[in-house]
Every structure is written in C-alpha cells, then in structure tokens.
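The complex appears here minus one protein chain, its other protein chains still in place.
The first chain written gets the first letter, and so on, giving A and B; residue counts start at 1 in each chain.
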Amino acid sequence: MANDDYKILSRNWGKPDSHKLETYLQSGGYEAAKKALTMEPQAVAQTVLDAGLRGRGGAGFPTGRKWLFMPKDDRPRYLCVNADEGEPGTFKDRDIMRYDPHMLIEGILIACWAMQAHTSYIYVRGEFTEPQRRLEAAIEEAYAKGILGNRSLGTDFRLDVHVHSGAGAYVCGEETALINSIEGKKGQPRIRPPFPPQRGVFDMPTTVNNVESIASTPYIIANGPEAYRKFGTEKSPGTKLFCVSGHVNKPQVIELPLGVPLMELIDKHCGGMLKGMKLKAVIPGGSSTPVLTAAECQKVTLDYEALAAAGSMLGSGAVIVMAEGTCMVTTLHVLTHFYAHESCGQCTPCREGTGWMAQITGRIVKGKGKIEDLDLLLSLANGMFGRTICPLADAAVGPVSSFIGKFRQEFEDYIRTQKGPKEKPYPVKWMS
Amino acid sequence: MPKIKINGRELEVAEGITILEAALSNGIYIPHFCYHPHLPISGNCRMCLVDVKPGPPKLSISCATTVAEGMEIETENEKVRAARAAVMEFILKNHPLDCPICDQAGECVLHEYYMKYDLKPSRLFSPEDKVKKQKRRRLGKHVVLDSERCILCTRCIRFVRNVSGDESLAMVKRSDKMEITTFPGKTVDNPYSLCLTDACPVGAWTSADFRFKQRVWFLQPSASICPHCSRGCNIWIDHRREEAFRIRPRVNEQVNKAWACDEGRLNYHLINDDRLTLPLINSGGGQKEISWKDALKTAGAMIAEAGENLSVIVSASLSLEEGKALLSLQESLGAKVMLNTGEPGWEDNILRQSDRNANTKGLTDLGIAESLDNGLDDSAVLVVFETLGSAPLPEGIPAPAIVISPSVTPAVKAAKVALPAASYAETAGTVVNFMGLSQSYSSALKPKGQALSHAEIIAKLSAAAQKAGE
Partner (left out) sequence: MSLEFSATAKQELDRIFGRYATKQAALLPALYLAQREFGYVSPEAMEYVAELVDVSPTRVYEVATFYTMYNKQPVGKYFIQVCTNISCALRGGMDLFAYLSKKLGIAEGQTTKDGRFSLVKVECLGACGNAPMMQVNDDYYEDLIPAKVDEILKSMT
C-alpha cells in the first residue's frame, strides 16, 4: 500500500485546475459512474452498503441503507446533497466543492442511478460563494459533456443537478429543514413520520446525504467494497476528511483512514500544538460533540465506536484543539450563543432552553454568575435532551454538559473570582 | 381495531388514530397546548410527550404517534412527569406575570397545567432574562395580541391558514425572538378573527370587546343557538346578573365545529342594549308607556277591526313552537302570515349562510310559506313579530299597527302599539337550520322589564282580539 493510497477524496487537491473537468477526467474521473450505469441500481446501493460507508455529515448512518429505503413506486425521486456545513469547526465539504466538484457530481450520478432519482439539489450554505460558483461551473461542464442531462454518459438515464443556496441558518443542515428550505419555506424541521423517503421534497421520495458521503462513492464503485474496507476499522471502514482547527501549528483539512489516533493527527499531521503549548481539551467532532480532556485524548482513536465509547462522537470529524490558557467558560458561552442564535424556534424546549442557557453563560462570563447557575445549566440541559423535534437541542446540550462536567472547578473558580470578562480568555495573541 | 394499553388499561381503539386521540376519547387526559381537534397537527409544544413501548428510548409526542397493535403507553411515569415539568418551566421562563390583568385568568390552560403538572418554584434567578416582545397590539378590528404571553403553539396560524382560509398571520424570526405578527401595516380582518381568542390557550389573543370587562369566574355560561343566520351555530352566552358579557362557540361537530363568526358573537350586545321593556302606545302625540292590559285592549280592537285586511309579518327566526302558535292565530283570525326573511347577506363555505334567519326552513316546513314580497296595499293592517336583530320592514309598506319586538327598532318607533317580547336568550325553543337539523335552546336570562315570550303574546293577542270582536 503506497503512502497515501488512502487519499480517496483529496487525491486531486493541490493539482492546478483541480476543479476542472479535464483534470478530473485525466485521473480516471467518471469511470466509476460509467460502471455504475451498467449495474442494477439495487446492486449499486448494495455495494455502497457492503463497503460500510457511514454518513459523513455527523449522524454516521450507513449510506447504502439510506439509499435502499427509497420506495419503489413511480413518484419522482430526489437526492438532496447536504452542503450546509454549519457545524462549528467543520470546513471539509467546502474543499471538496471548490477543489474537486466533479468528484461530488460523479458521486451524485452514482447515487441517483442507485435510487433512480432524476433530480438532485445540492443545498449549499449561502455564505459559500466560491464553492457555489465552482459547483455551478462544474455542472455546466458536465452538461456540455453529456455527463448530466437527458442522456447521462450516453445512456437513457436523465439526471439534472442544481445548486440551491441557503441563506444563513445552521438548522438547515437538518435533513427535513433542508427539504423545507428547498421548497421555499422557513428551515423548520418536520415532525417524523413521515420520513423523507416517503414524503420529502415536494412530498416526493427523497434521500438527503452529506457531500463527503456522496463524494466517497466513486472510489467504492470503481474499486469495490473490499478496497474501501482496507482502510479504517471494521465498524468504521474507509477514510474521513478531518478538519483540524484551533491551537495547532498547521490547521487544515486532512484525509486519513478512520481509526487514526487523535494525538497522531495533531502531532504527526498538523504540526503539533501551536507554539509548543500544552494541550488542555479537544472537541473531536464539531461543537455538538462532548469535549475530551487532555487525558482522555491520549488514548482515543478517531472512529465512530471509539469516540462513542469515550462518551463523545465522531460527528463531522471537526477536531477543535484547545491549549492550556483557553478559558472554558468564555468558550462555552461562544457555543451557547451559537445554538441560541440558530434555534429555529419551533419547539418549546429548544427555543426557550437555548436562549436561557446563553443568557446564563453570558452572565457568568461577565462576572455576574452564581454557583447555582452551574446546576441550573445542567438541569436545563436534561430538560431539553431528547425532547425536541430535531437534534439541535441535543447538540446544544453536548457542550454544556461536557464542559461543566469536565471543567467544573474552572467554572466555579471563575464565578467566585472574576468580576468581569476575562482579559485574556485565549492564550493566542492576535498577531503574526 | 388495534389493542393497546394505556397505563396498564387495555383498550381497543380505532385504526389510524393517534395515541392522544385514543387517550382523550377514553377519558385519559394527556396535557397539550398545540394540539387542537379541529386543526392540523403541529407537534411543537412537546407537552404531550408519553412513554411508548415498544419504541425509541426517547419519549414520543402522543399527538403525532399513530396507535399500533400491542403498544404499551405510559402517561404518568417519572420520565413523563419530568418532561412535562420541563416544558412548563421553559414556557414560564419568558411568560410575563400578567395574570392579575390578563383576561385569560380563570380559563388559562397554562395556569391550569401549572397547578396540575408543575407547582415548582421559578428558577429564573435573573428576571431581566425574560425576553421582551411587543405587547397589546390591536392587530385587527376585534383582536389584540400580546406576544410576550404567546407560547408559540401556532394554533392561531393554523386557524387562519386552514379554517378562515387567509394569510393574515405570520410567524417571523427564529429562536426565542420568534413572534406572531401580521405583514407590516396589515391587520387580521377575516370574519372569524375572534376565533383566535378561543383557539389561543393563553391570553395572547384577546377580544378587544371583552378586554377588562369581567372576570370569567363570575360568568355563568348558558348553552344556546345563534339566531343570526341559518347555520345556527351552537354558542355559550356568558352572563352575570342578567347582563350578557360575551358569546363563545360551543362545539358541535356537524354544525360549527369549534367556531363562530365575529358578527354573531358580537351580537350579544343586542341582548343588552336598546331593549323594549314596556308596552308603548302612540295615540297621536308620540309614544307613551302603557300597561299590558291597556295595550292588549287597544291591540285587540285594532285586530278585530282590521278583518280581512289583517296581515301578520313575522321574523323567520321565530321558533317552531312560536310558529305553531302563529298558525293557530292565522286560523282563528283568518290573517295572512308572511315571513320577512330580509335581504340575503354574504355567505362563505366556512360558516356564514346568506339566509340571515334562524328558522326559515322550520317555519316554511310548518306551512308559513308566504313571502313578504307579494306586495301589500295601503289598506293592510300590519302586525309585526320581530326577533333580536331580525330584518327590518322593507320600504314602501304601510306603517305597522302593532309591533312585537325585543328591541327598540324603527318598526317599534313607527308602530301604534308596541309590545315588548323576550329574545331567544330569554326563552326556550327549537329552530331548524339550513341542513334540516333541529336544534333547541333554552333561556339564559330572565325577560327584560315587562317583556313576555312571543308565544304568550300571541295567545294574549288572540284572546284580546276575540274579546274585542264580541
């Protein structure tokens, strides 16, 4: 196995004009789609299922199984690609879309063939102007080359792909909110049942998949499930784009096989701790995943099972690294403020709970907190968890419970000693 | 018919209904805010969470979970109680302490639920955390919205979009800043806007007419039937000390579901205002009060003298019982009895019927079919029976001789003899609506002053006319 055999998603990044069709074709692009179009649609889905690809947006649900959920009636079917990428710390789908949009388009073709869907919307968050433009250009190239359109790759299969821009709402990353947003409505999640395969976009059967999940499928079809399973672990096969940010020397998006030890990711691949600072905590999978202390980080590997066993989650694979000197109180408030801002407002526990939590942490940060506030926050978190229409409330609970749970002393000291906001909540001076 | 268990109790329920519907129809109460039997499901308040086995470890909302064979549901265990108390706390966190000035007190679902499912002290250690929103906005001719009291259950939105069929209300912004409002500069002015005050479980939507008028625990509700169009919406007349304070719809699945129109509701004013309470006579020098004895003597003489020229014009809202009495009057006096159905009004496919009378079908089926349009000449001696809010006499007919009415109407003012009648709110009767449905009402209040029921007046007039003819 060559050194970077596992660079499945990112293999073309760094090439000049990597986003152009010629570049993609040169490295075997669209061969997998051609192969898929000769297979039975069901077989394509089964292949992806056999490869063990799990949803890379955060939920980790087997992608092939999702495709197989689509009903076999004759209503028009839709694939919605979730490029809303709003989870704080996550910035991987952006790179797929701007550096290798054709890999995504090929994956869309494969997925739509498997599900016999003739229309796909790529829901890209509104702020991602560059990725949207690259995608639109790539789609145009694909139509011009007959990859998309009435006779995809020379077959009878019709496929239309459109970019649909979001407009500033993290909640639209939730699949039913995303569907509502495409329909021209507020991005408010729907109560389920019915689920998207029964009633999705325009009430038609719909599957929603993350960008990275879809972009992983050409490799699987071209090389087979066994080849994909060569990488990663048994329960978490394949590769993942890890987004590393925070206090490391080389923050970046890096593709590695699942199961890589967290400390290896930081030390070997990301240049180690920023300026040699000492590690304090890591959020392993995006802001919604429970934080790990430096001690917990030492042994943990980055795959679905290990992180679940450690009491956290792989999530979107957004690794946020915090060095000693990071104020956990200030940081928690940054996050509670985020969830309060993003709550769609539909259901009681999330709407009022996220707002209240942000007010309490805001007061603590300003030096006006009380010791009782900590247990109150934990209690509010309990009141929200598992009680809402969508998991945004659960996501908001992640940081609140884990930060207070694991850094309680720091919170209590802050409350007792701080008279106002901390002067230096972060060990980094904004310069250089 | 799936067999399920709720709190250990075995039930056989209809296929395809929700757990909430199954529970409620079997006398098991599950608290809820956003669910309303006549509105689409929303599932946002989260108050109706129950524990379902087999099922996910999370609690499920009973309003949106369909029953399945073998389901075992617990509605009162620790988990469920804790969930309810949490929802209550979240709602109350921003809910203003308006109870002392809020009209909803006494019929507030939030209040009731606090007593039943919460009773915990507030943990809002910093009251300045309460989110401030717009209060007491007059958003329509009849309705006022207080967004701080609003629990965002969306019943009002679902009402306008699914029942009154308009787009007057919006739910704008998001997170805890979310608010119900109208498009800038616009109002809620559909004919059913006051239904918002019924649909609203708290005091967010209130009636501009009823605001601050009365505490509801002092009000006595009496069941009645609205007489102002041929639908005959079922209503409650809420009154105290012989004064009507408001009319609310009474649920009837066939006739009006849970709704009533604004006009019908606000006509409760007719029960209170401008009532004719004493007999009047006009012998040339203006109307004067007289006794029943004298009034009847005069009226009887007028009737006897009229002979063939006697015409009886009646409101088509008189009850069947009153109609029967009129028919015997018709026989005994040989008079033409005509229905004054008045001009048809607008109608829609929600509640309003163009026939503005309560009993046109009933009375015509009885045999009082002759319509007022058939022309009356100057020699006609008119005896007019009006009901509350009934159609005025048309132009071009001679001034009425005798008018029997509950209110001081133009006809009453023009009459030689005016006799005070009880309204539908002060008598009992039966009316037949446009569907052919017979509906009965009984009295809510006592007749005003010296007013008598139409039936009594008909009997007395008949007797007086007989006596005068001897």
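Observations on the model:
In the analysis below, a contact is a pair of C-beta atoms (placed from the backbone, for glycine too) under 8 Å apart; a residue touches a chain by one contact, two chains touch by 3 or more.
As the structure is a prediction and not an experimental result, all values here were calculated from the model.
In the complete complex, the hidden chain is touched by one of A:Arg77, A:His102, A:Arg125 or A:Arg387, namely A:Arg125. The chain not shown here is touched by just one of A:Ala142, A:Cys243 or A:Ala393, and that residue is A:Cys243. Interface note: of A:Ala310, A:Leu376 or A:Val428, the residue touching the hidden chain in the full complex is A:Val428. Touching the chain that is not shown, out of B:Arg174, B:Arg275, B:Lys361 or B:Lys416: B:Arg174 (per the contact rule at the top). Against the chain not displayed here, subunit B makes contact via residues 167-174, 182-186.
Contact residues of subunit A toward the unshown chain are 76, 85-91, 93-94, 121, 125-130, 160, 162, 164-170, 181-187, 201-202, 204, 243-247, 251-253, 283, 287, 318, 320, 322, 326, 330-331, 334-335, 338, 341-342, 344, 425-426, 428-432.
The rule is short, and it goes like this: only the chains that are shown with their structure count from here on.
Of all residues in subunit A, those touching subunit B in their complex are 169, 171, 186, 191, 340-349, 351-356, 359-360, 363, 370, 372-373, 376, 379, 382-384, 386-389. Listed in rising order, the residues of subunit B touching subunit A in the complex are 41-47, 49, 57-59, 61, 64, 82-83, 86-87, 89-91, 93-94, 123, 125-126, 129, 131, 151-152, 173-178.
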